[in-house]
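Have a look at the structure below, then the notes.
Only one protein chain is missing; all other protein chains are in place.
As written, the chains take the letters A and B, and residue 1 is the first residue of each chain.
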Amino acid sequence: MWRQASHEWAISTRGRGLYEFTGEVSAWIARNGFKNGLLTLHLRHTSASLLIQENADPDVRRDLEGFFARLVPDGDPLYVHTLEGDDDMPAHVRTALTTVNLGIPVRDGRLTLGTWQGIYVWEHRRSSHTRRVAAHFIGE
Amino acid sequence: MWRQASHEWAISTRGRGLYEFTGEVSAWIARNGFKNGLLTLHLRHTSASLLIQENADPDVRRDLEGFFARLVPDGDPLYVHTLEGDDDMPAHVRTALTTVNLGIPVRDGRLTLGTWQGIYVWEHRRSSHTRRVAAHFIGE
Partner (left out) sequence: MWRQASHEWAISTRGRGLYEFTGEVSAWIARNGFKNGLLTLHLRHTSASLLIQENADPDVRRDLEGFFARLVPDGDPLYVHTLEGDDDMPAHVRTALTTVNLGIPVRDGRLTLGTWQGIYVWEHRRSSHTRRVAAHFIGE
């Protein structure tokens, strides 16, 4: 029986870093009894990203953040758009360098994520935000 | 009633920069009366990107272009592939650093874009091009 469904999460962030929500996504799939199909996630912001990354060693997240902080430094004199803070334009650049959309097949009631893959909101601003993620499932 | 549809846009670019076509996408959804489902966009080129970014202050687009021009400079002596011009290999690198695919849920007849999100073709070559974007909708 074909069906589709929508959902939206509001994820609270407290400054830069990776916030995992794989559990919320898996719970939504289980609660609805989705078996096989396609899950799409879309982050509705321009200064944060969606990222699939290693969920084992927390040092990986720390090093990812460190690399991006060095590649896209705050307060770069290159920028003209500075009124919203010296971390605003770097947040847009980080978003462009990553992505805000994910499409993940669902098989036998489970996301086809690899063993070490987790789904994250990557906050690129230094202050706290509520980040909205739209979800869509189509399948059986 | 389930249905799907395809479309293709030809977007004219006049050198590097971001070309918004959110309006065209929304108009296609409205014209067909799509209510709920999934919209997929695919750019059929290897030297331009699809990007979701802020559509308010034009300085954001200018600064994005400035950051990428510095990170991936034209005429870099690193490259062997130079026959198509000194902006060709940088265009491929910029495309690899961004993306050519977007998947956006449609809810109640509207894209689930955030308030400040626009959909752009990001042209990475200095000369004018016609960029083809394939679209697909599945849903109700």
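Here, a contact is a pair of C-beta atoms (placed from the backbone, for glycine too) under 8 Å apart; a residue touches a chain by one contact, two chains touch by 3 or more.
Source: prediction; values computed, not measured.
Novice: Could you tell which one of B:His42, B:Arg107 or B:Arg126 touches the chain left off the display?
Specialist: If we include the chain that is not displayed, B:His42 is the one touching it.
Novice: If the missing chain were put back, which residues of chain A would it touch?
Specialist: These residues of chain A touch the chain that is not shown: 2, 36-38, 51-54, 57, 59-60, 62-64, 66-68, 70-71, 97-99, 101-105, 107, 112-117, 138-140.
Novice: Just checking the interface: what residues of chain B touch the absent partner chain?
Specialist: 2, 4, 6, 8, 38, 40, 42-46, 71-72, 76, 78-81, 89, 92-93, 95-97, 99-103, 132, 134-136, 138
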